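Right, one structure below, let's go through it.
This view holds just a subset of the chains, kept in their places.
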Amino acid sequence: MSAASTFALSSRIASRAVVPVTSSLLRPTFTASRRFHPSKMASNPIATLDTSLIPRLPASSPTLFEAKKKKNLSFETIAKEVGRDEVAIAAMFYGQARASPEDIKKLSQVLDIPAELLESQLGGFPDRGRTIDMPPKEPLIYRLYEIVQNYGYAYKAVLNEKFGDGIMSAISFSTKVEKETDDKGEWAVITLRGKWLPYSRF
Amino acid sequence: MSAASTFALSSRIASRAVVPVTSSLLRPTFTASRRFHPSKMASNPIATLDTSLIPRLPASSPTLFEAKKKKNLSFETIAKEVGRDEVAIAAMFYGQARASPEDIKKLSQVLDIPAELLESQLGGFPDRGRTIDMPPKEPLIYRLYEIVQNYGYAYKAVLNEKFGDGIMSAISFSTKVEKETDDKGEWAVITLRGKWLPYSRF
Amino acid sequence: MSAASTFALSSRIASRAVVPVTSSLLRPTFTASRRFHPSKMASNPIATLDTSLIPRLPASSPTLFEAKKKKNLSFETIAKEVGRDEVAIAAMFYGQARASPEDIKKLSQVLDIPAELLESQLGGFPDRGRTIDMPPKEPLIYRLYEIVQNYGYAYKAVLNEKFGDGIMSAISFSTKVEKETDDKGEWAVITLRGKWLPYSRF
């Protein structure tokens, strides 16, 4: 057993997952040819999956993230290929958005994942919301939570005055992330767009 | 004691606040002349303050909301007069944003509140975040929370790929609310714009 | 001071509310003439407001409940007069549903509450959801919670198969309560009817 696979083994222990090895063919292939393609490195590295999150995710998530890592593709690239927004694609990777049959077909092509495997893992209805413990501990996600905590009533008051009694839907909803640059630096711009639903009168 | 003031009395009990009445001048004035100006009614009613929230708010909040109600002004109108965004103004009303001396002066004029009272109540540094218990129970605010819960990791992944390792600031930050209408109905659009802060290397 | 008002005083302490008494006219009137009309007693007593809930409710709630108690009216009767469902009316009493200007006018008439007082207290946008601590401790409400806890995933699975990926709206929503009787006894039937909202594709 080579030094590399010894470490691969030890690190795999961390994810509580067990791969019973009966064939010496599997591991080298897996390690050597599937993982590292530094030549295609983007300017920022791509997002990968923290292994300790796996128990909170559906089976499709590690499948998708491994293939993404192997091919070193950004969500932006995948999104363009699939014809959807990159936030929607990322949500799909985390089990938070449904993939249509066409999405699955395109993802299968872009990521070189057997179509029927992907269909089996990704064809169901997402069971949303269980990935994050709230309040979120990740600083980036906490900042979004803090915006809700601090501006929640302000949004409600302004929305009520603009639309009446109701809510902005989070279902009939889309969102996007943009980057702006000015002389003060870089700015992230997140847009939330939801249908206004007035309360029914009964 | 008139019927009207009897009810005013009973309802006031609800806010745990006590106004010992020693003069018959106070109440009628308060009730009759300060509260109802139906002639200036906007298309949607304006946002007012739920009295059961008062114990969680700074002293400035009931002062501001009472004056707003008395003058029947929307946040949009106030914001235009003060020269700030309406979400910022609403946040100020809920004790979630700082008012500059100029803001205070203009608010005082727009809302007919004695300047020195407002300065005294609104001149400090906000103690943010204590108004809402999280998870938020208000359906409108919960929808925003749900967006963070469902799309949190997707936002992180996309932002990391676009900007590197860091966060979108919620401090060096602005936000706005817009209304769009199309053939499917009305849409609320919330924009979040924050400075990108990369993690320091040390 | 009479024995009756002594007790009224001591019990009022419980609600943390203070009514400074400067006139001997108020209390007797309040106690003697406003509260007890046993002649109009319904078959079941009407629902009244637990005073310890008041701090969690808007100012309109004690106003409405006191008037309801004084006139000994059931929600069914009030609902018929106002032309809305009795659950909607009860929700309005607890600050969980918005009253339209017409609702306010009719409630004012049915309950003998000065219209402008009611307009002032009930004219805003409800700040929903803060009345109950979840999980609910009240056995009746807990049973509803338990139904969600036990059948939640079953509802989701069946709804997904019937409608696709989406939710049943709790906003574009109505509900009613009915009573059925058969040889096994009495049955409560609660109907929940919400618009199906499919997730947007973006």
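Chains here go by letter, A, B and C, matching the order in which they are written, and residues are numbered from 1 within each.
Keep this in mind: a residue touches a chain if its C-beta (ideal position, glycine included) is under 8 Å from a C-beta of that chain, and two chains touch if they have at least 3 such contacts.
All figures in this text were calculated on a predicted structure; none of them were measured in a lab.
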Quick tally, homo complex: 3 in view, grand total of copies 10
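We take it that only the chains that are shown with their structure count from here on.
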Central subunit by CA centre of mass proxy: B
Fraction-based call for chain C against chain A, same above half, different below: same
Just curious, how far off is chain C from chain B if you go by their C-alpha centres, in Å? 26
List the centre-to-centre spacing of chain A and chain B in whole Å, with centres computed as mean CA coordinates. 33
Where chain A and chain C are represented by their mean Cα positions, the distance between them in whole Å: 42
Contacts with two or more other chains occur in chain B at residues 47, 136, 138-139
Residue positions on chain C within touch of chain B in the complex are 15-20, 22-23, 25-26, 30, 54-63, 66, 95, 113-114, 116-117, 119-121, 123-130, 170-171
In their complex, what parts of chain A are in touch with chain B? 42, 44-47, 74-76, 86-88, 90-91, 93-94, 96-97, 128-129, 131-132, 134-136, 138-141, 143-164, 166-170, 173, 175, 177, 179-180, 184-196
Mind pulling up the chain A residues that touch chain C in the complex? 84-85, 87-88, 97-98, 100, 125-127, 156-157, 160, 165-167, 169, 171-176, 197-202
